[in-house]
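A single protein chain has been omitted; all remaining protein chains appear in their positions.
For clarity, chains are labelled A, B, C and D in written order, and residue numbers in each chain start from 1.
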Amino acid sequence: MPATELLLDITLGVLLLILAGAALHGTRLYTGIISFIAFGLLLALVWARLGAPDLALAEAAIGAGLTGVLLLSALGRHADEPAQPGSAVRTLATLLLGVLVLILLLRAVLPLAQGPQPLPALVNSQLEASGVSHPVTAVLLNFRAWDTLLELLVLLLAVLGVRQLQPAGRPRPGVWPLLQAWSRILAPLSVIIGGYLLWRGSHAPGGAFQAGALLAAGVVMLRLAGLLPLLRWENGLLRLLVLVGVALFLTVAAAGAWFGAGWLNYPAHWSGALIVLIEVAATLSIAASLSLLVVGERQELGR
Amino acid sequence: MNATWTNLLPLGIVLSSLLPGLLIFTLREEQTRLRVALNLTGVLLKLGLVGLMLWGVARGLEFRFSIPFLPGGELVLQGDALSLQFVSLSTVLWLATTIYAIGYLEDAPLRSRFFGYFSLCVSATVGLALAGNLVTFLLFYELLTLATFPLVVHRGTPQALQAGRVYLTYTLGGGALLLMGVALLHSLTGSPQFSAGGYLLPLLETRTPSLILAFALLVGGLGVKAALLPLHGWLPQAMVAPAPVSALLHAVAVVKAGAFGIVRVVYDVYGVEPVQALGLHLPLLALAAATIIYGSLKALQQRELKKLLAYSTVSQVSYITLGVALMGPIAAVGALAHLVHQGLMKVTLFYCAGNFAETLGVHRIREMDGIGQRMPLTMTAFTLAALGMIGVPPTAGFISKWYLGLGALETGQSGILLVLVLSGLLNAAYFLPLIYRGWFATPKAPWPAAATARAGRPGWRETHWMLLAPTLFTAALALLAGILAGTGFSPLGWSQLIINREFDL
Amino acid sequence: MSGASLYLGLGVLLWLLGLHGLLRLRHPLRRIMAINLMGSGTFMVMVALASRSGHNDPVLQALVVTGLVVAVSATAFALRLAVAHQAHRSRQRPTGEHEE
Amino acid sequence: MTLALASLLLPLGTALLMLLLRLRSGIWVIAASLGSLLCAGLALHEVIEQGVQTLAIGGWRTPLGIRFELSSLTAVLLVFTAMTHLLVAIYAQHSRHSHARNTDYWPLSGLLHASLAALWLSRDLFNWYVTLELLGLVAVAMIILSGPRAHAPALRYLLLSLAASLCYLLGVALLYGRYGVLDLDLLAQASEADHSTRMALLLMTVGLMLKAALWPLHLWLPAAHSSAPTAVSALLSALVVKGPLFILWLLWSRVAPVDMTESAGLLFALAGIVALLAGGWAALRTPLLKTLVAYSTVAQLGYALLALGLLLRWQQSELSVALWLFVLAHGLAKVSMFLAAGEMQATLGSKRVASLKGATQTMPVAMFAFAVAGGSLIGLPPSGGFVAKWVLLQPLLLEPIHWPWALGVLLGTLASAAYVFRVVALSFDRADATPPDYDPDPFAQWLALLPAIAVWGLALFSQPLILWLSEASG
Partner (left out) sequence: MNGLLWLLVPGAPLLAVVLLLCAGPRRCAGWLWLSCLPALLLSLWPAEPLALPALWPGAQWAADDLLSRAWLGFSALLWACASRFAVTDIASTDHQQRFWLFWLLALLGNLLLVIAADAGSFYVGFTLMSLCAYGLVAHRRGPVPRQAARLYLQLAVVGEMLIYAGMLLRIHEAGGALALEAWRDTPTGAWTAALLLVGFGLKAGFWPLHVWLPLAHPAAPAAASAVLSGAMIKAGILGLWHFLPADDALLQHWSAWLLAVGAISALYGVALGLLQTRSKALLAYSSISQVGYLLVILALAWQQPAYREAAATLLALYAVHHGLAKGALFMGAGLSTRVRFQTWHWLCLALPALALAGLPLTSGAAVKLLFKEGIDAGNLAGWMFLLVIGSAGTMLLMLRLLWLMRASQRQANLPPMAGSQRLPWLLLCLMPVLLPWLWSPLRQAMLDSLPLYAIWAALWPALLALAIGLLVWKQGWQLPPRLRQLPNPARVASVRLMHLLHWPPVPALRKPLDERLWRHSERRWNRLWQVGTVATSAWIIVLLLMLGWLG
């Protein structure tokens, strides 16, 4: 490996650690949160650096976008924590234990740099049969589609969980004109980019989740700018949006089982089309769920 | 298993009290007639069934009911001579105690619950008696604990609760020990049916430590209910229960369950030879002897009638253990006969204590002065039973002590004779003053006039007839069991039959 | 030392840092960030493993994508819960209730 | 296999439909649970007839795809899950005190059911991670149904659950990095005793123990379980903590190399004994009723841990029968106990144990249910708990060298007897009975009694059950 790349990696790593440390131990919570958002952005860079553009996209949309918004809005609710008097003994003990565990873990992890990797070849060999040409998408939506289905359920559950909180009606801040202007441009952009990513997903990095995340970011922005009408939970459309991904996925799976091909087994020639269909539905659901998670209020989520 | 009547009879005997009991739970408080009818139906039905089985067993029929339960351990109910001895005792005393309890609890609250658990308790006792292997025995043993607890705390007062807690602490602890012991034996051979001479002989060489530990666990577990020395603490406390419960607890259900279990373990699980080979009977013997003396000494110090009776139970029940631990046929006859004799006598004593308390409010020994003039019949019953406890001929207690003493001599344990003599002296030391007070002392104050409906004139109407009749009935039985000991259906005769089968004489 | 090893170590370090945050910090938001750090560390280990032999392992990357969704859902839920809890506490505070 | 899938899909589909159509009635969940129970029962029958079945999802064979395996144990667990859900659903539908009305209780319970079924069926390490997260989230979502007071324990639970998931995930990553596969059987064939494997197993174990609330990582459980609505507490204690335990068991009994299992087994078993005693002690001392029941869960899981540890230490597969019998018996008993406790707590209007004075008089059936369920926890015959303890004790007692472990079981039994009868004895206090705030609802009390009867009935059913479980573990 060229030394420059190594240097880059090391710099990235040190930066990440500094940001992570700042996120946890920054003197003020606000500093911590900002460091954390920066950490997320930097992480996206690392993912790209490590050859995982799908992840980089997702991380950028989430770490920097959604989580950041969430953290910042939560900050408004929380008083800054009282300064903790750090006990020197405890710090030392933590440090010592940390080093010991670190050594253990490093001893476990480092030998893995050269481990067997039977799966990539297998994926490549079966890629044809999967109906898509991008291996990550093939794994996500065909080989390990069950994971993805459950993942959508996790998302749904998070929404349901938040719904149980009966969030208080938040005093809506006065709309920020600049944000409003920006969102008018950015929101359609996010829709377009999202759509693009979704379409791209079948043969190149990108896919339902990334697209959904971007869409959600757009929705959140519009919502914050007060440009989006309220969608109530009572409204069937919203529920349909949230549920459509899982529902469609399940329907396809069950249909596969019913019509003979087997559970989650796409019919041979339909697989590509079905995957796209599912991805579209999943994107919608993900976008709706994520945006509800971030900005959902009593009106949207209430009982 | 095909369902012939001989197979179903043991189940029928258990169910004949269980089902009425469950039905009684559902009754409302004011449905007195129905409750009494259910109770009596159950009692009489059971009596009939037991009679049928007695007839059958005397003729050598086999009664066995089994359903699968654990691997290697079925649920088996079987009627053999030994189990019938206990079953008959339980049934007869249940009859008496049911009538007594109906009279005792007239107009008391929560009668449905009381009689429900009462029936459950008897069902558990009978099931325990009929249990055909250790697993079944364990099952009913634990059920018995659970069914008795509500009876002990029935009054719901703080003292009752305290007693209940102590009771549970001991009995559940004992149950856990028993569970361990049974499980240990089960892990070695499974749980085959009880059989004369035991089934552990083949393991004697190879599994010595296991057998010793299992014996210790089993005896420890059973010893709690049998109130062996360090484990007796619950019994005196449990006397706060209503009189019929104490009667049942002390005479049949609980303490006898423990003693009966020891009989089973020694004779039908281990067998005489292995126990002797392992030398297990000697510690048991020492324990029983110590308990006999200790219980009497404690009884001597009591100021309360029921507490005194409770400690006397501690002492008397250990006679059974003593007889078993002597490991000879004569002593075993004594032990088995005492199982019944002690039941009859102690139940009478508790009835009497209940009569005194219920009619005249007499709880303490001091208050018994001259009670014989006011309640001569009850006091007569009391005297008979107390003399029986001392071992005065020709009451039932004498027969037990006779055989126990002879058994001790037969097996060369002459020291036990000393224990018996000492215990007799101590028994006399705490029972005779009671009799003296009842008959010879002058009352400190005039007896309360007919304040309650129960307080009548001395004689047949000295108390509610439902309290008096069972008392006299059991007292008469206790006397007859001694006088007519030679007949075949006396406890002694039946014990002889059991032991003849057991020792293959 | 290769890049993969570097990132493997970094991932472990981040994971530990997160755990450390969990055991040293009291504030719910910090704790949630700490858990996210743990998540990032884990994902970094996975991604580094995916990239170790030159060509990327799509399975691991797909797993990370799934993990990421799960993590973000859970984080969002946790944050909302923390906020709701805080709101409840600030309502309760006058009555003197105090938790943890 | 189709039947098992149907058992999974029925509650899942029902939950989604309920969400979509805003259905609020518990009848749907009851019907779905019933259907699921039926399917699971048939699946069990099928397994017994035809042996273990596997399903490669999507037609992709391992290592590429995810594999489902339907063994008799899985089928039994499916039946158990469906049955528990059914019993709880009937109670929740009828009780005035369940928080099921006008909330998302019903779809959430359906999702919980589906997640558990998915967990039982799956044999893929990463898929388990997702199901674990599902379980964790659904549990937290259900806990906060009881209102803002539950937020603090729910938040703690969520944070710890997330941390635990990440521990688990790091372990999965290490295993994948080491062996390149995620399927359980493939890993079992490949695993070797090197440092990476050991650390991976350690990480996963810590995560799973935290999620299963195994001592010493149980701290979150009492508060979380006791603050949940009654029906939810029942489900959480009976089912949710058992999911991670299942994974832990499979992991150690299949994947872990033999020379590791012995030392790990010792630690597990010791932790189990400590859990029995510490949990029992805490239950004995706590002043709050539902906390008592929750601590009893901690204690009872100690039995499972003990069985697991000894199973690993001696490589005796019959002990896994004991493990799963404990799980089943504890689950049913705990359902009954929580329902009864919740019903009494709501009716008598206090959370304290002391408020149960006189409960045998005011709420006899509920108290009876509590006592009967407690009897199974103690291990009184003929209850399910007894059979489980029996099966556990058999190998312990066989060899004198193992007797100290039996002593541990004995102490645990005594501890559980102590806390159960602490409550029962109090309830007989007639002198100072607590008057109920509402009219006691006899029907709800009877519903609380149902699972307790089931667990005692389990004992009579124990012979085939033991047979099936030993087939699955053998």
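We take it that a residue touches a chain if its C-beta (ideal position, glycine included) is under 8 Å from a C-beta of that chain, and two chains touch if they have at least 3 such contacts.
What you see is a predicted model; the values in this text were computed from it and never measured.
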| Touch partners, limited to displayed chains, of the chain removed from view | A, B, C, D
| Residue of D:His99, D:His113 or D:Arg156 in touch with the missing chain, whole complex considered | D:Arg156
| Which is it among B:Gly72, B:Gly190 or B:Pro393 that touches the chain not included here? | B:Pro393
| task | Just name the one of D:Leu16, D:Ala100, D:Leu116 or D:Cys167 that touches the chain not displayed here. | result | D:Cys167
| note | Of B:Phe137, B:Tyr430, B:Trp447 or B:Phe473, the residue touching the omitted chain is B:Tyr430
| request: Go through chain C and note every residue touching the omitted chain. | output: 19, 22-24, 26, 31, 100
| Interface with the unshown chain - residue positions in chain B | 300-303, 372, 387, 390-394, 398-399, 401-402, 405-406, 409-410, 417-418, 420-421, 424-425, 428-430, 432-433, 436, 439-440, 442, 482-487, 492
| Sites on chain D contacted by the missing partner chain, in the whole complex | 156, 159-160, 163, 167, 195, 198-199, 202-203, 206, 209-210, 216-217, 219-220, 223, 260, 263, 267, 282, 285
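Everything below uses one rule, namely that only the chains that are shown with their structure count from here on.
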| query | What chain sits nearest the middle when you go by CA atom centres? | reply | D
| remark: A student comparing A-D to A-C should find more C-beta pairs in contact for A-C
| Whole-Å gap between the CA centroids of chain A and chain C | 12
| task | Averaged over CA atoms, how far is the centre of chain A from the centre of chain B? Could you give it in whole Å? | result | 73
| remark: For chain D, residue numbers touching 2 or more other chains are 126, 130, 133, 137, 140-141, 144, 151, 174, 177
| said: Among all residues of chain A, which ones touch two or more of the remaining chains? | reply: 105, 109, 112, 115, 117, 119, 123, 143-144, 147, 151, 154, 157-158, 161, 165
| task | Please give the residue numbers of chain D that touch chain A in the complex, ascending. | result | 2, 5, 9, 12-13, 16, 19-20, 22, 55, 57-60, 63-66, 102-104, 107-108, 111, 114-115, 118, 126-127, 130-131, 133-134, 137-138, 140-141, 144-145, 151, 174, 177-181, 194-196, 198-200
| note | Given the complex, residues on chain B that touch chain D span 67-71, 75, 110, 113, 135, 138-139, 142-143, 146, 149-150, 153-158, 160-161, 164-165, 168-169, 172-173, 175-177, 179-180, 183-184, 186-188, 209-210, 213
| note | Residue set of chain C touching chain D in the complex reads 15, 18-19, 22, 28, 31-32, 35, 38-39, 41-42, 45-46, 49, 52, 60, 63, 66-67, 70-71, 73-75, 77-78, 81-82, 84-85, 88, 99-100
